[in-house]
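Moving on to chain A:
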Amino acid sequence: MTETDFLNWVRGTGMQIALTVFLVGMIYRLLENYLIGRKKSLAEPKGDEWRHGLNTVWRRSLLHSNLTTRGYFTLVAGYIFHLAFLITLFFFAQHIEMFKSLLGFGWPALPPLVITVTAVLGIVALIAVLFHRITDPVKRMLSDFQDYLTWFLTFFPLITGFLLITQSSLPYKGLLAVHILSFELLLIAIPFTKLSHMVTLVIARWYNGAIAGYKGVQS
Partner candidate 1 sequence: MPATNAINDIPIKTSGGGSFDFTTGNDVPILHEIGHALRRLSDQDESTVIDLQAIPMAPGEEQRILQLLGAGEVKATLDALGQSEVAETTYPGVWTVIHRNTHGETVGKYIEITRCPDILCSQDADIKASVERIGETLSELEMKLSGGSA
Partner candidate 2 sequence: MTDHRTVGDILRGQGISRRGFMKFCAATASMMAMPPGMVPAIAQALDNARRPSVIWLSFQECTGCTESLTRSHTPTVEGLLFESISLDYHHTLQAASGHAAEQAREQAMHENQGKYLMVVDGSIPLGNPGYSTIAGISNIDMLTETAAGAAAIIAVGTCAAFGGIPHANPNPTGAVGVSEIIKDKPIINVSGCPPIPVVITGVLAHYLTFGTIPELDKLGRPKAFFGESIHDRCYRRPFYDKGLFAETFDDEGARQGWCLYKLGCKGPTTYNACATTKWNAGVSFPIQSGHGCIGCSEPDFWDGGGLYRPLSATTADIGTTALLAAGAGAVAGAVAGRLNKGAKSQAQAQHEKLTVEDIEES
């Protein structure tokens, strides 16, 4: 298989497979959970579920004074990584062209220099959180294979993308194909791993807030 064959495949069949697994996986996962249904509470509701649910979604996103050093580091580094990653993914002109081909519409891009900065920030923050996960005893004890796997799957698109924009001497065509493939692997992994938090996070936080609100306690 030539480099061109490989690139043509990842841009075509590869993307179809990745998208199919991602959509089937995520919709299946969401439905099979949602349709279990919630336990009906026979008490009088003491607060509005929706308002409290949304309140918790917001409050849990903030940094708060009760955080430990470990928690503070995790939150700050985590935020930097997530913001940098999402900006790089959604506001690089070339990526927007990809989304245009998937969704049918695009949006304005940010200057490439900004994206270079966010890409670097994302990589550095990701390495920092891995370092912390390995060196902090509590985190190390809690971490399993899936945690490290998802780290690598997230790291590869970032590092290959960065190498592409910095005009490294690596063969461009092959590297581009690997970059697209790494994104497809990430897509496939999302429904089967903790990465699905990108969708379930909001739902879970809302649910917690809703319960509290129904009971009339702080959400």
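Here is the rule we use: contacts are C-beta pairs under 8 Å (C-beta built on N, C-alpha and C of every residue); 3 or more make two chains touch, one makes a residue touch a chain; residues count from 1.
For anyone wondering why these and not others, all candidates are chains of the complex that A comes from, given by their letters.
Keep in mind that what you see is a predicted model, and the values were worked out from it rather than measured.
J.: Number, please: which of 1 or 2 touches chain A in the complex?
T.: Among 1 or 2, only candidate 2 touches chain A here.
J.: Okay, in this complex, where on chain A does candidate 2 touch?
T.: For chain A paired with candidate 2, touching residues are 2, 4-5, 7-8, 11-13, 15-16, 19-20, 22-37, 93-95, 97-98, 100-102, 109-112, 167, 172-173, 176, 180.
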